[in-house]
Every structure is written in C-alpha cells, then in structure tokens.
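The complex appears here without one of its protein chains, the remainder shown in place.
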Amino acid sequence: MDKFNEGLAKRKAIYKLYPQAIPSGYAIDAEKCRLLGDGKKCEVCAKLCPSDAIDFEQKEQLLNLEVGSVILATGFKTFDPRQFEAYAYASQPNVITSMEFERLLSAGGPTAGHVERPSDLALREEIVKAEKGLKKLDRQLKQLEKKHGKPTAEVVEQFKAGAEDEDYKSWASLAEKFAASDGKLAALKEKEAASHAPRKIAWLQCVGSRDINRCDNAYCSGVCCMYAIKEAVIAREHAKDGLETAIFFMDMRTYGKEFDQYYNRAKESGVRFIRCRVHTIDPVAGSDNLKIRYATEDGRAETEEFDMVVLSVGLESPPGAAELAEKLGIDLDHYRFARTASFAPVNTSVPGIYACGALQGPKDIPYSVMEASAAAGAAGSRLAGARHTLVKEKTFPEERDISAEPARIGVFVCNCGVNIGGVVRVPEVAEYAKTLPNVTYVQENLFSCSQDALEQLVEVIKEQNLNRVVVSACSPRTHEPLFQETLRNSSLNKYLFEQANIRDQCSWVHSSDPDAATEKAKDLVRMAVSRASLIEPLPVPSAPVTPAALVVGGGVAGMVCGLNLAQQGFKVHIVEEKEHLGGHALKLKKTWKGEGVPEFVSKLVDDVTGHDNIEVHLNAKVKEASGFIGNFKTAITLNGGGDVREVEHGVTVLATGAHSIKPDEYLYGKNDRVFRWHELDKAWESDQVKNAGSAVFIQCVGSREPERPHCSKICCTFSVQKAVELKKRNPDIDVYILYRDMRTYGEREDLYKEARALGVIFIRYDLENKPVVRETEGGTLEVTVMDHVLQRPITLKPDFITLATAIYTRGIEELAQIFKVSISQDNFFLEAHMKLRPVDFATDGIFVCGMAHYPKPIEESIAQAEAAAARAATILAQKYVEIEPIVSVVDQDLCIGCGLCETSCPFGAIRLEKIPGKGYRAENISAVCKGCGSCAAACPQKAIDMQHFRDRQIFAAIQAGGARG
Amino acid sequence: MHVVEYLLDLSGIGRNRMQLRWVSSAEGQLFADYVTQFSDLTRELGPFDLDQFKLPLAAVEQTLTSPRIRWLMGMSRQLTERENVYHEKLNEEEYTRLLHQAIEEEYEKALVLEAIKESPQLVREISGRIGLPKPRVSFWLSHLKNSGQAEIKGYDETTPKFVALAA
Partner (left out) sequence: MSEPFEPKILAFLCNWCAYAGADLAGVSRLQYPPAIRVIRVMCSGRVDPLYIVNGLKSGFDSVFVSG
C-alpha cells in the first residue's frame, strides 16, 4: 500500500516516499522485505546497487541532542470518517475523503491526475487478477493435455457421461474452474466497458468539524471550504467535458486573501453550492453510484444521485500529541491542540518550547508558514547571544587568473546510475565530446554528484589544468550550485561552469527512443561546450549590511516586529504617522479568547519607547527611498513635513495597517444609535446600550460586494464576541446577528456555539436581499430582513445597531511606489508568494506584516510581525550580502541615453545618469538587478549585454545546436 | 515578438516557424503538450530551406537590427500608454499601423541591399530576384546610394549596375 497516495496505489518493498521527497533517497519497507520481513534469502538489491548503499544492519538509534530551543511542528491528522455510518465511507468505494481526492487530482498520483472512481480502479485490478488466474489455469490444463495426449473437452465429456476415473477427476474439476473464471472475467470486462469517468461529483463539508453529535470536534477546521472549491474547480478544468460538481455546505468560509474572489469565480464557472447539512449517503442499487439525502434551509427534504462523493474531512490533533505534550510538560487545549496565547502566538506554556502550524489549531498554508518563521525567529532570538559561536566558516582557495589562458574544457558525462545511462549511450556521447573544439579532457561518471566524484573532480581540474568545466547530467536548477562550489574548491571562478541537461530534459522524456536521445545529448553537449568556450569568470561582489531596520507603522504589528529585532541587538527606526504608538489596537478591549488588549498594548508601547535600540519617529512619513537589500537609504519627514531625516537601514518592514470604511447605508452617520465596530465599545457604559432591550449586528457592510469583493475576516468573530458580552451582562436583551456566512473559523467556532447557547439569534441574508434599516416617525429604529428559515420578512426594533464595516487600506499606493513593491487587486500589499512566502515582498530585503497585508485578528498580526522580524534578522545577522553578478552591463560608448532600458526594467535596476560631457548614459544598479535581460533585448543600440548570458555566448550555443551532425 | 511574427510572414518564411507559449514551473504536462504540438506543426511545415530563404532571412535580420525598428519596439508602451512631449498619445491601432509601415519599408530596403551585396546588379535583375516592382527597387537604390550604403559600379550598355558598399 502506498501511504503517500492514501492507499489508492501500491508501492514496492523499496520505495521513495514521494517523487519530490527530500532527502531524495529510497528506503526499504522492512515489513515487506523478503530478507528483513520474511527472513528469506534475497539481497538482490545489495548486489545490484552500484554505490553499495544498501545496509541491512541499520537500526533505529537514540540520539541525545543539546539544544537551546525546541520547535514543535508535528502537524495534524485528517478526521477518519469511518465512524459515520450514515456517510457510508467504510462500505462504499466511491465515497472518498478529500485527501484521497487530492491524490487522484495529482499529476504524480495513482491515476496521473485523471479523476477516476475507486470502484473502477478496483474493477480493473480485479480484471488483471482474474486474467492472471485464468492464464495459470490454462497452463495447467495444457500441461495435462500434453501429458495424456488428449483434449480437455474429451475428458469433460467423459465425466458428464458418468465416468469415474480418479485420475481425470481433478482434471475435470480444473476445467470447470476454468470455465467459471472465464465467465467471471467476461462479466467483469462487460462491467468495465460500461464504466466511465465520473460525470457528477459531490463534496460534503464539515465532516468531522463543527459537529458535537457524532464526534467531539466542535471547532471549524478552517481550510476545507477553500480546498473543496479548489478540488471542484481543478476537477472541472481537467475533465473538460462539463463535469458536474456540487458542494454541500453550511457556511462558506472563504475568509483568506483573495479567497472570496476564487469562490465567486467558481460559482460563475458552474460549480454548484447547496446550503444544507447532508444526513445520509445511500448506495444506488445496481450501480456504484450514491444517493445524497439532505434538508434544504427551508426544511424541504431532497435527494440527488452522484457518481462519486468526496467527504471534506476536518483537521485533528495528530496522534502522539498528548504523549509529546506530557513528555515536554506543555499544555494542550480542550481539542488537544497545543495551547498558545494571542499575544505570544507561537509560545507554548513552557519557555523555550515553541509550536507552529496545525499542531496548535487547524490552519491553512500561509498562516502555518508565518508561524513557522515566527517560531524560528523566537527560537533564534532566544539564542541570539550564542549567534555565530558554533559556526565553522567556509573558506575557498584563492581564485586562479585564467584571463591569459586559452580555453581548456573538461567534459564530464554522467550516467546517473541508469537514469541517463539506461537510455542515452553515454560512452558514445563521451567519445563524441572528445572531438569538440577546446575540449582537453573527457570523463564518464556513474554519479557525478556523489561525494567521491566531486572530490575527484577537484583533483582532475588541477591535474589537467582545466579552466572550464561542462557537466552533462541533470538539471542545473538542482545541481549547478553544487558543481559551482566544487569549482571554487579547485581555485576556479564558479561561473566557469556549464551544465548540459541530458537527464530531466532528455533521457527521462525520450526513454523509448535511445537513438534520438543520444543524438540530442550530443547536440546539448556540443551547445554547452561551445558556450563554455566563451564564458568568463565573474567576480562576486559583496556589500556590507547596515544592521538596522526601518519599520513603517507603529501599530501592534510594527511594534512587535521592531521590538523583536531590537531585542536581537539590531537598531530599529519606527515611523508612525500619528502622534502616538498603538494603532487600532488602542480601541480593542479583549481578544476573542478573553485576554485584555489595553494592558498588552501599554506594556508594548513602554517596552518599545524604553528600548535603547529603538528610535520612534512620531508624526512622521516616508518621503523617498533608495538602495537595495542590506543598504537602504530612506528620507523621513518629521513633524508634519517640516524636517527631513535620512535613515540608513538594511531591511524595511511595511506594517501600515488598515482602516474600516464609513458606510453611507443603514443610516450610519444619520442616526446616533447606529454604531460602527468599536463605537459600540465607546458607548458600552451609556444608558442607551446598558439598558437596551434589543440589539442588532449587521455583517459584511461593504465587504463581499462587487465594489469590494474581499472578506474582512475579523468581523464575524468580533460581532459574536460582542453579542456574547451583551448577553452575559444582561441575559434579557435580544441580540440578532444578520449575516451572510458565519465565518468563526478555527476554534472561534466555540464562541459561535456559546452565542447560540446564550440565545443570540442568527438570521442569514443574501446580497440580493440586504436588510433595510429605517427610522420610524416615533424615532425608533426598524430593521427588516428576509428570514430564510421562515421564508418571510421579519421586522426587528432594536435599540441600537452595530455595523461590521469593511476593512480596507488607505494610501498604500504611495508607499508601494516609493519602495517598489506590489499591491493586490483588493488593494493590500502583495507578498512574493501567497502561500509560501507570506511576509516577503518580491523585492529583496522588504517585508510586510499586519493588516496592510490583509485583515486579520491580533494574534495573527503578532505572528506575522514575529515572522517578518525573523525573516529580516536572517539578513541583518549577516555582515555582507553577496550580489549576484549575472546582471546587465552597459557599454557607455555605444549608449545614446534614450532611456528605453529604464522603461523596460521591471525592478528599477537601470537608470539614466548624467555624465559630464556626454549627456545621459544608462547605468546598472547591480544589487537590484535580477538579471532578466529585458533591457538588453530592448536596447536599440545593442549597448547592453548580460553577464554570463552575453549575446555572443548565446549565439555560439545557437550555432552549435543548429548544425546537423 | 509581434514584430518577428509580422516579419516572418512578410518574408514568406511564415510565423508558424516561431511560437511563444507561457508555461509555469508547475506545468510539466502543459510543457510536454506544447512541445508535442509544435513538433507536429514543424514536421508538417517541413524542413526549413535555408538556400531558398537566404535573402529574405538576411533581410529580416537586418530589419531587426535597424535602430528605427528597435526603437519603435522599445517605445510601444511609452507611445501607447503615455503621452509624448507634444501631449500626443497613440492608440493601439495607430501604433500598429505605424509599426507595420516601418517594418515593411525597412524590410524592402534591407532586401534590396542584400540583393546587391555580392555583385553589381541591374534594377531589372534585382526586381526579378526579390519580387519587388522595379520603381520600388529604384526608389530604395537611390535612397541607399544617398545614404552611402550603395554605389553605381559598371553599366550594361547605358543601364547602371548597383553594388552595396561595406558598412
């Protein structure tokens, strides 16, 4: 069973966990191994392995490690739906979990990305087995026929006639068995012919989440809505022939960055969304189809048939979490997730032990990555004093000057075991390489990247006095750095290296055509050699890092980030627009977990202002900025524009926060009993609120609308929290929350549950039927809303209304221009990668955290701020930054100063400089340059060339490749 | 790339000999599909006959090196999205029309120049070789002569022969 593919495929007794596994090594499955598992003789693998890498003696070892911090990141386990009989997961092959579906969709999965029904997969497997069995029976019958010299049919005939020959009895029964198997196979094949790829697939949400009747997981798993939509969209795209998809859900919780837009697109593209809770999945007799029975919102019972049903299973605390917690002494919460506090989101209850990812509550990839960085930062800053103490600095021999030498190229052709050698005739390629100009040495390797081969490479370079090296092997994307390091070890500049990719882009993709693959490999080697003859050594310049950070924004995110960096010993400048630090957190009273915010913020402000390494600039704004990673220079205007201060810093953190809109609907601004967010807190002790008999909250005011399609994420939790507080203070008050989807994700669901238990009434409304607020002549407020359960409009008469208005950013365009960073469609700062690099900008050395990135609760802002500090510290802790020399170079004699290069550069890395006596000439800023070469292609004068990708180097490769051998 | 496509069509080589496709790092399947499709297409087109297209290809190359075309290519965004110093802004269509006109002119000029590179030729001969009407050939020859790229070398009776001057 292949565990990685959720048991949907089989694996051998020697296996790699999955194709991209790191380390990319194979392991022996001890249970299935003939030698280790069954104690039989075998050791075939040991004999076949050319590197002698098989060791049957390897045993588990206990290691004692001395460490200063521990990070727990043991993840989650998916909910096991076998216990839900009504969903028939255990009994019906075509009811699968979302994790299994994920594997079916994967190009590297058991079906290579084609969605197929497990019943059909099983059917095919059964056919293969039946065919094998039939062949065996056939062989046995043929042997008997040969032995006795008569046909089976005759023997069967005799037996039917009543013969009682003992010898022939077994023969006849064998023949009977054959006929039966043959019949069975035919039936199976008939069934297979009638089978088809699924045409209709259903997803069932909240399986093992938000459920206390059938399991104990009351919390929301937070990720299933989004992954179900993704699976439906991808399945539809892949099927291409109008696959029908339907998602059965309670609340659509697409609360993340650009998630709601994805949801809208899915709806538009034809994914159906049905709001309900499914109670039963029944098999459909005579097929492998399934019938779903559910109740609609207004109480009607419905049924619908599907080819396949996917259960969107929730996330649970991983097995072993309890044991781990006990051993380490850390606290778990009531769902067995590691307990953390809002103000220290990655700290466990034991100092020095940190937890990140789903171990401390269900969450998606970006937030897990943020926490991972935060935990790494927290662990690192605890150890800041010990920084650089256990490090062994790497040194390389001095580089040899080869400028006067003619090219002496060494070509190393790799077999990569059988990966290349099994298809490409490597000896022939090596022989061919010897005939190429400038090649003075050729060698064939079994594995060029193995430790001994690399050591030998160093020797050969010295012995043969090579000054260029071409390795024909795998992809430079994976192995170029390794070989370049080897070159440096043998006194050669690392850019005197060239790699021909004859594995990933040759032997692996032309495995059935060795002739053509060998020809192609020769061409690729010829191209590489011809380019290598012209490549030049490039110095790798480095620039000192200014060990200071500029943090723009003095809210919680900015302060946490700044304080964290200051505590690690770096100088920090915090720039705040207002006259005081604190930002929006000053208006907050409590987190959803009940922790007091004012105490936290005032201590944070004290710590920040009292820290020697921190300089706070109030009433200040960023005016302009220049420079690059490690070496920024920013001008700040102080005191409302009067003074300008120039600051030098190595990193920049943008933490400028966000605001809530002031709507012009629902009588806001026209009636003083219509509040917005924290205006309710301000009025908390007023008679109006204190003595109120009825309160209404309206959600999604200005969010999730065509004009502002994003979800503001924090409003549902806020309103529910306030509703609970109102109810607790005065149980007699009627509280209504008018919502579109209740998005109390994660363990916030507890709060929603508590609110319902306290009698808070939740009424759902649609965008097409928004609530109507009016003031009667008597001065009372009246809210009319369509109730979906009762199917008729109802009118509420609250004493006050609180609007959860949309969160948006203000004025970030200007900052984006100044720092050359991007903004997303919904006008938040755009990180380098939405999932994997949630705090980095695409521009090196600049980071983002807090609400300027996307609306988020305080604990997530803090985690992101700590993550940004951790990422920033990786730069500040270095003395120098190496500057990649693959950049453009301008020939200023050819340049006419037209400026086309400046407009073509996406990174602002080339600009016109005034040169005395010449007018304007282009100049490259190499630390900012990404080496894309757009400027070189755009230059009308051909005055710009790219280091390492010079025109003549590329032309050489083109010409060498085009020649027909 | 649009310029290259246009030139490949103009020269009779055909834009099908070049293809631009976007593939992300996660789209191995898409890459394989594109390569398969393009290989099939190229096989259908048949081998590229270098001898047949020697002149046109050289002219295409020269056109692409001409500062006028390179400058127009580089300025596309500047010209269509921003204003020039006279506060004029071109719309997409105007720009394309301008670009095509420039390409056609530069290409014709390059073709004529290529045709007289090896030996002195008569207008009639040139016109026959490159399929351009004689008046156009004469027009470009006088232009090339004036700009010092060609000269008259020898006569066939009274008709002059033209030859290219080394740059």
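By letter and in written order, the chains are A and B; residue numbering begins at 1 in each of them.
The criterion applied here is as follows: a contact is a pair of C-beta atoms (placed from the backbone, for glycine too) under 8 Å apart; a residue touches a chain by one contact, two chains touch by 3 or more.
Quick caveat, the model's predicted, so the values are computed rather than measured.
Residue-level contact of chain A with the missing chain is found at 19-20, 107-108, 475-478, 501, 503-506, 508-513, 516-517, 519-520, 523-524, 527, 886, 904, 930-934, 936-937, 946, 949, 951, 954-955, 957-959, 961-964.
Interface residues of chain B with the unshown chain, by the touch rule above, are 1, 3-4, 13, 16-32, 34-36, 38-43, 45-48, 50, 53, 57, 60-61, 64-65, 73.
Heads up, the rule we're going with is that only the chains that are shown with their structure count from here on.
As a whole-number value, the distance joining the C-alpha centres of chain A and chain B reads 46 Å. Those residues of chain A whose C-beta lies close enough to touch chain B in the complex are 107, 113, 509, 898, 900, 903-904, 938-942. On the chain B side of its complex with chain A, the touching residues are 28-29, 32, 65, 67, 70-71, 73-75, 77-78.
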